[in-house]
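As you look at this complex, bear in mind that one protein chain is not there, while each of the others sits in place.
So, chain A:
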């Protein structure tokens, strides 16, 4: 018998831990021809804002070594259009929709979350307090107190499970995670992109239209893994690992390091059917560890044993 794959984030039950990350799967309809979207553990559609946003001027992405810089700038049609046009489609899928929102103020976040709480089609809400490409939002993910107050304000008006999506562009991400937990978050999504840039030295110009952008893809996986590990050590609520995940080994590493589930981001771009393959490969990976359920794996990282002494008797460097 294969191991149970289901996990819980607050009151939200996911059939499996493979989700897709905001901004990397459109509004799910785009992918319906290539991916059996209903098999996913959950879908996080592209972040929506109160008012429509045209997004940043091109170039919006630049490929870097094993990574991608983006400054899309939250191009979206606003919450009204989302509720009217995208939510009905998401609601008919077998996978829960975890709706990602970004506000400029605490009031905006709270209003949007309260409004979305009224819809059965919304499985949970992810607060994007970590987008590096717009002014506003990201500030809530930097200072622990501001983060806690924001979550508390949203929590008071929101009946859906609440996730806080954190930025790695801080000195101590676990402090921000702990603050989000204190504010009433049901889970932590980590990480959003790392702030970076790319330069054309011949033209002496930045390559991105917005000068700086967020780095994603395989290049950031070690950073994401470290963040997830630090957060999982610190909080009791589930952590959803995000960052450079593209193979079953990546998935298992995040689970072992403490993630309850993962989100696939950039890998959807260069390998559109990756999420289905990971789902297919999951049972064998659990079997390899002899696990009867995924719970046995989550956070199962063992402390590293003392380094073996070398011939001179001092620890190997």
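Simple rule for what comes next: contacts are C-beta pairs under 8 Å (C-beta built on N, C-alpha and C of every residue); 3 or more make two chains touch, one makes a residue touch a chain; residues count from 1.
In this section, contacts and distances are computed from a predicted model.
The UniProt record for the undisplayed chain lists the protein name "Dihydroorotate dehydrogenase electron transfer subunit", from the options "ABC transporter ATP-binding protein", "sulfate adenylyltransferase", "Polar amino acid transport system permease protein" or "Dihydroorotate dehydrogenase electron transfer subunit".
Contact with the chain that does not appear here is found for just one residue of A:16, A:49, A:70 or A:210, A:70.
When the whole complex is considered, the residue among A:92, A:204 or A:305 that touches the unshown chain is A:92.
Only one of A:2, A:118, A:273 or A:300 touches the absent chain when the whole complex is considered: A:273. Residues 23-27, 29-34, 46, 54-55, 58-61, 63, 65-68, 70, 72, 75, 77, 81, 85-86, 88-89, 92, 217-218, 266, 268-273 are the ones on chain A that touch the missing chain.
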